[in-house]
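Here the complex is missing one protein chain, while the rest keep their positions.
Now for chain A:
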Amino acid sequence: MLNLEYMWGLLPVLLRYLPLTLQMATIAMIFALILACLLAVVRVSKVPVLNGFSLLFISFFRGTPLLVQLFLFYYGLPQLISSLIAITGVTAAVLGLTLHFSAYMAESIRAAIVGIDRSQTEAALSIGMTQSQLMRRIILPQATRVATPTLMNYFIDMIKATSLAFTLGVTELMGATQKEAAGSFLYLEAFLLVALIYWAVVEVLSWGQRRLEIYLNKAYQR
């Protein structure tokens, strides 16, 4: 049977690692959003040279596993450029999550931009808006609403992907669980507990997402 006493004792220990997990995911999400917006705008406006770079970037970071990218940055590159050794495991994990997820998010932001009705663009241009005004004032605000559910999906995915950071020596929620399970051999209890913690976090986020969507939909309420 489940050793509930063990799970109860383990809970405060594991919760100590939750802030690091959330910090890594949140910071990576902020940078990934910025990068993804840039990539998406470059792709949509077909900015010369940069467009080619965006295509290559998205192709690489979508086309290779996150774990491979983390190993490449953290273990591989310092063998070529020795000063990169100064990058800590946390930084490397956040950087890896940022680059990897920005590639995916760029595509869903691009889809949201392209999906805005052409009449919006025509109307904006007809009253003399410049391309960048059009983007900032008309297209991006509307695209934000469309992209929000999928971007939240990526954020949730990102929180769970932080568990890979233990391969870089960062003891986050999952790493702490693995080590505790190795000490107690109560795998079911330890992994069930960590699953419940991740689940609870994601549930809180989903609640936040619903609130956000209600807010973004205000203008569309009849």
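As a working rule, a contact is a pair of C-beta atoms (placed from the backbone, for glycine too) under 8 Å apart; a residue touches a chain by one contact, two chains touch by 3 or more; residues count from 1.
Criterion: contacts and distances are computed from a predicted model.
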{"item": "Name under which UniProt lists the unshown chain, selected from \"Spore coat protein CotJC\", \"PatA-like N-terminal domain-containing protein\", \"Amino acid ABC transporter substrate-binding protein\" or \"Tricarboxylate transport membrane protein TctA\"", "value": "\"Amino acid ABC transporter substrate-binding protein\""}
{"item": "Residue among A:Met24, A:Leu140, A:Ile159 or A:Leu193 that touches the chain left out of view", "value": "A:Met24"}
{"item": "Touch with the omitted chain, as defined above, among A:Trp8, A:Phe60, A:Tyr75 or A:Trp207", "value": "A:Tyr75"}
{"item": "Residues of chain A in contact with the chain not shown", "value": "9-10, 13, 16, 23-24, 27, 31, 34-35, 38, 50, 53, 71, 74-75, 78-79, 82, 85, 87-91, 94-95, 98, 166-171, 175-176, 178-185, 187"}
